[in-house]
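With one protein chain removed, the remaining protein chains of the complex are shown where they sit.
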Amino acid sequence: MKVGFIGLGRMGAAMATNLLKAGHEVAVWNRSPDKADALVQAGARRAASPRDAAEAAVVMSMLADDAAVEAVVHGADGILDAPALHVSHSTISIALAERLAADHAGRAGYVSAPVFGRPAAAEAGKLFVVAAGATDHLDRCAPLLDAVSQRVFRIGETPSAANLVKLSGNFMIMSAVEALAEAMTLAEKGGVARETLLAVLTGTLFGAPVYQTYGEILAQDRFRPAGFSAPLGLKDMNLVDAAATASQVPMPLLGVVRDHLRAAIAQEGEDIDWAGVALAVRRGAGIG
Amino acid sequence: MKVGFIGLGRMGAAMATNLLKAGHEVAVWNRSPDKADALVQAGARRAASPRDAAEAAVVMSMLADDAAVEAVVHGADGILDAPALHVSHSTISIALAERLAADHAGRAGYVSAPVFGRPAAAEAGKLFVVAAGATDHLDRCAPLLDAVSQRVFRIGETPSAANLVKLSGNFMIMSAVEALAEAMTLAEKGGVARETLLAVLTGTLFGAPVYQTYGEILAQDRFRPAGFSAPLGLKDMNLVDAAATASQVPMPLLGVVRDHLRAAIAQEGEDIDWAGVALAVRRGAGIG
Amino acid sequence: MKVGFIGLGRMGAAMATNLLKAGHEVAVWNRSPDKADALVQAGARRAASPRDAAEAAVVMSMLADDAAVEAVVHGADGILDAPALHVSHSTISIALAERLAADHAGRAGYVSAPVFGRPAAAEAGKLFVVAAGATDHLDRCAPLLDAVSQRVFRIGETPSAANLVKLSGNFMIMSAVEALAEAMTLAEKGGVARETLLAVLTGTLFGAPVYQTYGEILAQDRFRPAGFSAPLGLKDMNLVDAAATASQVPMPLLGVVRDHLRAAIAQEGEDIDWAGVALAVRRGAGIG
Partner (left out) sequence: MKVGFIGLGRMGAAMATNLLKAGHEVAVWNRSPDKADALVQAGARRAASPRDAAEAAVVMSMLADDAAVEAVVHGADGILDAPALHVSHSTISIALAERLAADHAGRAGYVSAPVFGRPAAAEAGKLFVVAAGATDHLDRCAPLLDAVSQRVFRIGETPSAANLVKLSGNFMIMSAVEALAEAMTLAEKGGVARETLLAVLTGTLFGAPVYQTYGEILAQDRFRPAGFSAPLGLKDMNLVDAAATASQVPMPLLGVVRDHLRAAIAQEGEDIDWAGVALAVRRGAGIG
């Protein structure tokens, strides 16, 4: 299929590479053009603008935040009026997702398709995709989503619902990290090694990737280099907070993780992993 | 082996039954004697007192709270000076576990062996046991622990460490329930069905029993009859809180779940499941 | 002095009236022009635009939110290039206050002068003003601030500092309300009337207007009509939250009040007073 890909950070570049490997005809664009070099070498076309990349059946975008997505859609040479169905993978606010769905109505169409997975999963084509939009739009981009993921969850016709699920998932991750951090700190001050507690947890009711992955990070204090930095984590939790304000949902656990992300950044600096909330928890207990 | 079993509630009765099935010679005692009838019918000896039940190589106890354990150990006809190694399965305070270890020193010995699992798991012999105590004590009761569980975690020589791990595990369960409750409420008010969110979560990073079991309870509002009641859950969280005070560990997430347990009991009554914190979360968002 | 006044809601109209009474020559402007009628009757000049109102020595603005202030400053016929010193009384974000100070630099100047006080205090000329800006600017507008207030606090040369103090003050008010709400609910469920607790508190260490005013509101359940509505309160607390994120300051008490404001709005509707967080607290305890 003829497809454009906009946003070639570590996640986006890996996804575009997998589209090429799957045999699709890919045009790529990135604000800093040098990020496109490797993909062009690998067979992609270098697009001159977002609009140029969207001269395709589908244009996929994977960008850092609301502002970047706004610029690519509504900015100069933006994709809004292009012939391509827009599949947006970025983690953005519910409000923007709703606005994008409205803006694309009567045009080529819009699908929200945020992903779960760290860069390594993106490179392996093992992301999870949560997709929402009109059924025929979802059908149209299905082969592309399959090419970048191990599984696609279709969750209905309202695009922003996929963003809400994505944000909820990130909140669930931080909640599990917070719980682990508090329990491990209690255990450690009580004379039980973090690894010991973790082995029991993952060997019983908590045998899920979220506990295994983050449990090891916490047990071994592996917070640098960051797999996903605390400032990015806080950005996402702020998006959850905005959704909670819009829907009037009290979320005290969200408050706890936001405060600990602020503490981790204030105490450790911006390069700390978002799991570094554990350091703030430990410091609160006087063992940091 | 000749073994005594004290405390024949639903959990204890199931465990004693599995000891019988495994071929052990079991004497049973319960404060309300009729709870022993079925086991006597199945081949157990009816002990006249805790002390009588402890005329054995090992005496196991599975009781409701600190007071019940105190009574069985230090009360009239208590087991403190009996010849049996005491294996305590009850969920008790760290402070009592430490005191019991000290009290049994120089006597027949003490092992803390709290369990994870609901009554159905106890009946199937599928509990998880977390055991701590002197190695020779752990060796001596090993066949008995195997008879009641699918797996035994040995975590060292300090008995109270096992209680700390047990309490931490219960805190982790409530934390996962709280996280699910907040995320599901946010999702539902934003137009995403609870089941939809749950399917994505358990299909991606959250494929652990804790999310599957409690996720279904929350998605289907199955809070009665209680598998584990909110007042018992609050009792356990208060034990965690006492440990946190003793070790000076701030645990804001613990504070959140304790407040929601109080709310659930105040709003719903004492017969609500501890997962009923989700009802308090929903009510806070105006959809209760 | 020749002065313009922009924004004639209940607060602004009262302030402009007091300027007239003090003998100043006042031009007034409001987006809905009929709000100016009474003031024109009382001797004010009806300005044709914000820019027209700012043909003066000083132009004061008292508007609802960031967007309204932006429109008046940077919009069509905005005041940015007018000859008048801009004295901004609105409760706005720190970020906007910083931007406004920068934008007015090299022009006629900018002072942040947010106020404490409900409409009745504004009518009586009994507001408190917190003012920050260049000393000569503060000197120039001093007679005007005196005319609308019982006291002016000068807190330095950085305008946004005044906004930070204002937001902190509103946070302190909500914190006192939250504390009263929790204590009164505990007292009431324990058999002590709210009025009884309040009398002891205000008769001892808590004899300040914030406890007297809000204590009576809570003791008597006077949440409608709202003196200051919960949605406006939440808006302000969100501004505090944004400042806390920008400065990386964990504020768990802020999290508590934001959650209870959300709960109050979700449960009671948008017309509830911000002190209605007490209803959410009571409901959490099953007595709502």
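Per-chain residue numbering starts at 1, and chain names A, B and C are given in the order in which the chains are listed.
Rule of thumb we're sticking to: contacts are C-beta pairs under 8 Å (C-beta built on N, C-alpha and C of every residue); 3 or more make two chains touch, one makes a residue touch a chain.
Predicted model, so just to flag it, every value in this text is computed and none were measured.
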Shown chains touched by the chain that is not drawn here: A, B, C
Given C:39, C:80, C:164 or C:217, the one touching the chain that is not displayed: C:164
Contact set of chain A toward the excluded chain (per top definition): 252, 259, 262-263, 266-267, 280, 283-287
For chain B, the residues touching the chain missing from this view: 234, 238, 241, 244-245, 248-252, 255-256, 258-260, 262-263, 265-266, 280
Absent chain, residues of chain C that touch it: 94, 116, 128, 130, 151, 153, 155-156, 158, 160-161, 164-165, 168-169, 171-173, 175-176, 178-180, 182-183, 185-187, 189-192, 196-197, 199-201, 203-211, 213, 240, 243-244, 247-254, 256, 259, 281, 284-286
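Simple rule for what comes next: only the chains that are shown with their structure count from here on.
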Per-chain Cα centre nearest the global Cα centre, belonging to chain: A
Mean-CA-position distance for chain C and chain B (Å): 52
Length of the line joining the C-alpha centres of chain A and chain C, rounded to whole Å: 38
Inter-centroid spacing, chain B versus chain A (mean Cα positions, whole Å): 38
Shared-contact residues (touching 2 or more other chains) in chain C: 252, 259, 262-263, 266, 280
